[in-house]
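Certain chains of the assembly are absent from this excerpt, and the rest are unmoved.
Order of writing sets the chain letters: A, B, C and D. Residues in each chain are counted from 1.
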Amino acid sequence: MSILSENAPARRRRITTESAIKAFFGSNALVAIVVLALITIFLFRDGFGFFGQNLANLRLYRRAGLEYVDIIRTQAQTHAALSRQLGDIRMQESRTLPSGSTLEAFDQFSAAFSDSGEFLNALVSDANDQALALREVLIAAGSASAVSSAEAQPSETAKPTAPVDPRAAMIALRTADEKFAKIAEGMKGKIDNLLAAPPVLSSPKARQSFEKWKKKTRDYVAQFPVVSQRLRQWNANEPVPAYRAITAFLFGRDWVTASFWQDWYGIIPLLVGSIMVAAVALLLAVPLGVCSAIYVSEVAARGEKSLIKPYIEFISAIPSVVLGFFGIAVVGQAVRALSQMPFMKWVPFFPISERLNVFTAGSLLALMAVPTIFTLAEDALRNVPRGFKEASYALGANRLQTIARVLVPASLSGIISAVLLGLGRVIGETMVVLLCAGNRIAIPDFTQGLGAFFQPVHTMTGIIAQEMGEVVRGSIHYRALFMVGLVLFALTLGINYLAQRLVARYRMSIG
Amino acid sequence: MPPKHILGTFDEALSSLRNNVLMMAGLAERTLDRAVKGLLQRDDNLCTTAIADDEEIDQLEKQIDKEGVDVLLRFQPVASDLRRVVAAMKLSPNIERIADQATNIARRARKLNRHPPLPEVEIIVPIQAHAMAMFKDSTDAFARENVDLGRAVVARDKDLDHMNKMANRRLTDRMAQDPKQLRGYLNLIFISRSLERVGDHATNIAEDAVYAAAAEDIRHQTVATAT
Amino acid sequence: MIAAPSNRRRSRLLERVLFWVFRIGTYFVLLCATYIFLDIGIKGGRTVFTRTAPFVNVKFLTEPPQTLYVFDYQGKKMELSDREFREWKTTHKEDVDVTSVSYSAGGIWPCIVGTALLVIGSMTLALFIGISCAIYLSEYSRDGRFIRLIRVAILNLAGVPSIVFGLFGFGLFVIFFGWNVSLLSGWFTLGLMVLPAIITASEESLRAVPQGLREGSLALGATKWQTIRKNVLPYALPGILTSSILGIARVAGETAPIMFTAAYAMRDEMPWQVSHWTNFFFQGVMALPYHIYVVSSKIPQNEYTERVQYGTAFVFLVVVMLIALTSILLRERQRRRLSW
Amino acid sequence: MVSLVEMPQAMPQQLSRQNDRRADEVNGAEIMIDVRDLDFAYGANKVLHDVTLDIPPQAVTAFIGPSGCGKTTLLRCINRMNDLIEGARITRGAIHLGGVDINAPEVDVVDLRRRVGMVFQKSNPFPKSIYENISYGLRIAGINKRSQIDEAVEKSLRGAALWDEVKDRLDEGALGLSGGQQQRLCIARALAVEPDVVLMDEPCSALDPIATAKIEELIQELKMQYTIVIVTHNMQQAGRVSDHTGFFYLGKLIEFGPTTKIFTNPSERRTEDYITGRFG
């Protein structure tokens, strides 16, 4: 036989077949790659439109004077908050003193304080209407064509109302400058009077709170001139810098949609929700997962091992929606019921009021993360070459020493990457948080300490799942959701990448 | 015979070595036989062939060493295999020396043939028979790895020494009596001594055969136990 | 001899204690899972199984979901499904105070069908592309920077949350391609979602075939394709399929990606009831996981919803678990069988 | 040896082969593989420097040398197995097989490999039956006639001294054989396609002394018919089985010559030092 194939046509045929086959597989690989590239492109394409719209949205907020009104509103809201706090103090007082008689003075005081905000509220209400009207006008004028959200249907609402001159409307709105100054003056007088003769409280706790309240109130009153000044200086035509579109998203503390007033797309509450849920899940899952990995790979008897391992892997196949349903149906109830048990009274933030909260979601997610962590960590432990173990035993180490000093260090990066992949899974999980996290879009009240973990939150995945079905395609809300998706994408990609790097390193160091 | 090696080439090499030794021994035997026959029958031709044979034996000696080294190199023999190789390499010079002695005898026989026959030549016959028997038995002991036979050969050397001494004495006496034939007797003395040396070499061969078969070095033993 | 005995005794005690901690942790996890299985199994079993022959609630498995009407009639509590209620109305004209609970009557047949369709379509797609891609990557590609980059990308995409895939599918297939909420969108979304996992698993299986087999074949004068076809794929395929079954479990179990690409909360027609065969691909379907989501969060909860909730969860869990079990058993067998 | 280029396609007439060979010899070429001025590099790492040697036909040629000196690399150059390794390439010089440059563009690597069989360090039987292992090479060469294959299987198993041990279980899995048997099966598999050259890369390094001896014995028998090149770590083995030995050191061929010469009286100090254990 010759190495220079004598049968040239056959050889040519063979070579063409070979390259055709190669081309076939290559093109398939290409399809996969193109599609995977498309994902990124599409997320970016739809996501990045958000910033333009958000900027327009923010500009309208200023041009229509909504921002102006919000300055005043903040004052009104602070006042209302102070009133509410008085109510809390009353509760504290009444709890220690069952006899209601002494509370009368306090009630009067509190009513008077509440009344002192009357004019301010009226002002806010007026300005509100004016600003909204102005906004409609501006939208009609097409200045904010970008804002095409479903709830602000401009074409229908703007047409019937008589076109108003925006400039005149703005001037009308700005009269509030003066009014606020006057109202503030009045309020200051009333509140000062009230503070001069505060009611006496008996309970030391209440007294302490009351002192704090008084200080806050004084600060509040002292703010009036500043606010007044700000109102005067406020300028509707001051341009909104472009970067605000991004910072408002990344650092925005409000996620408000479909509001009559102004939509806010700040990711922080969602991010905090996701992180809290993930933290709870990992806090539970990491010790359990790693413990069981060590147990199964080093401690358990062979029969035990052959049962536990498939069983835990089996757990990972439980669909998340089933877990979520189980959370609603069983876990939430159980957690709340447990917190209401008398013997749990010592926990400061118990009993909890919400059935569905961070903890409920987190504990269910932990169950999802355990198999991931377990499988990968067990893999890492098992892949430690037998020789290491034998060498350690041969040097007179016992099992614990061998585990602690040889096996775990040798597989540490494997274990860490297992934890990271677990984190990725938890952050990206949708149905459980959608069903069990409570879906309240707000940053939990961290003043309660650990109690914050028993408050409902909303998460990034949850918000997409919940709102995506109802938004108008192409609207700012739609794009905001894509932006959330992008953040999620980037986050999990980063976590994953880190995990892969770690695994690669550990493969190398052991291999 | 021991079972075969897994490596057939090893067996081949070993048997080639052994065959060469045996062939060498056979040749030496023939040479010796011819030399003595040449002497007794006063046949110069036989003597000449005997002398010519030596060449082949010399080459066989070299061949055996070459093959022996080759086996050591390639197969790293141990135990009995190693002993066989070492024995073959150690006994081949002895065979070579036996052939040399035969050559010596043949040379001296040719000289004797130029003179009238000496009756005392008969004295050589039993010596030759004894030496030859020892030599044959020693190669046999090697070929058949027969330890007992080997040991027996060693023991028989004493007799040969004695026979040689007697012959020596008688020939010297004859020499003194008959100085005319002095050179002839001297040659006979040397021939007798050569045959005695053949016995010595046979002893060496037998010792090597014992070593190969039983891993025992029986050389210089009587003296050793004496100390 | 070397360590002080007291020291040793302490370390032995520590060893014992810690091992118990590990053991308790492990069994705690198992216990939690078992509780879930039992809870859903028992409560769901009440829906799916019956006390009388044929012991299976055939209606639940073969009928579409319907609204449940509950009312008191002549002191008797009536629980009727939509159809029954209308029939009942034809005979009883009087007004009754009816509470209607949607989805709580009937069965989940369309959901089962929808899920099956989604799984079959998306897995066909993913397996075809995924295996081809893996073959290319592990057998044909030369290891360059670009290929390495692709590998890293694929590995990382495997960890991208399913909701992001849903988002992407929604953006690309539903809106950009205009396929709307349809089987096709669902197939592609789910298929692409498992694609990275399948490529990775397939490549791993291919790589597990010892290099010696390839070299041995090539050294005999086989061409590359002959080598792959006869000496690589046959040994890698069982592994690929085994790990793909895990992919099936994942596809079947996912809710988020189909929520707005393929799933309808309620659809009266069955998937084969389409006017033209092309429409088959462009119809949305009901799916088990989405149904669970809907009945457990989108309708008011009361004592009547539990039946369908647990029943659906039970059926769904059984289906997914069976798939997963198959995969785990196959893999165990595989591990034992393959040892080069 | 007649030129490879003109040689008629001999494969399907398997039996005519031996006669061909004898004809080749008459034509006089005494060199089967001719390595000339070979430089070889893995990427930027040059591992062979200016290697020149002639491997004679129907003989065993052994490569020895310390670890990492490039023995395997040279061996794998001969059937272009190094094509599979990225960045690996011949940077200078050439290898001729029977007069043809094996790296010439018109040479088909598939044909080359069919002509130059290879046996690897770690035995790598396919996880199929013994019969299928042997017939594999024939089938991919397009031979499908059962009788022809049967004959070739028996012939090559006999050639690899394995026939008697496995003839009753040809349909059993090859992985059930012992290590030494597996390695002989791999040799039989290589023989089945009737190569001219058989390359062996440390074929006994994973085997115990008994299995090793059997394979050495086999190599001795094979050299009647094949040109054999063997890499070995075991110097004694090189001494036992080979007719020619090349000693490599740091990618250079230090000495090449008849094995007896190399092992009794090498010309180079470094060779002597290595084989007598005076290195390092």
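Convention: a residue touches a chain if its C-beta (ideal position, glycine included) is under 8 Å from a C-beta of that chain, and two chains touch if they have at least 3 such contacts.
The shown structure was predicted, so the numbers you read here are calculated from the model rather than taken from an experiment.
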- Item | Composition by chain label (entire complex, not just displayed copies) | A x1, B x2, C x1, D x2
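To be clear about the criterion, only the chains that are shown with their structure count from here on.
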- Pair of chains whose C-beta contact count is the highest in the structure: A-C
- Using only protein Cα atoms, the chain sitting most centrally is C
- Approximately how many whole Å separate the CA-defined centres of subunit A and subunit C? 27
- What whole-number Å value describes the gap between the mean CA coordinates of subunit A and subunit D? 67
- Could you list the positions in subunit B whose residues touch two or more of the other chains? none
- Query: Considering subunit D alone, which of its residues make contact with at least two other chains?
  - Reply: 110-111, 114-115
- Note on the structure: The answer for subunit D against subunit C in the complex is residues 79, 81, 84, 86, 110-111, 113-115, 117-118, 120, 122, 124-127, 136-137, 140-141, 175, 186, 189-190, 193
- Provide the residue numbers of subunit C that touch subunit D in the complex, in ascending order. 142-143, 210, 212-213, 215-223, 226, 230-231, 235, 340
- Note on the structure: Note: in the complex, subunit B contacts subunit D through residues 5-9, 69-70, 73-76
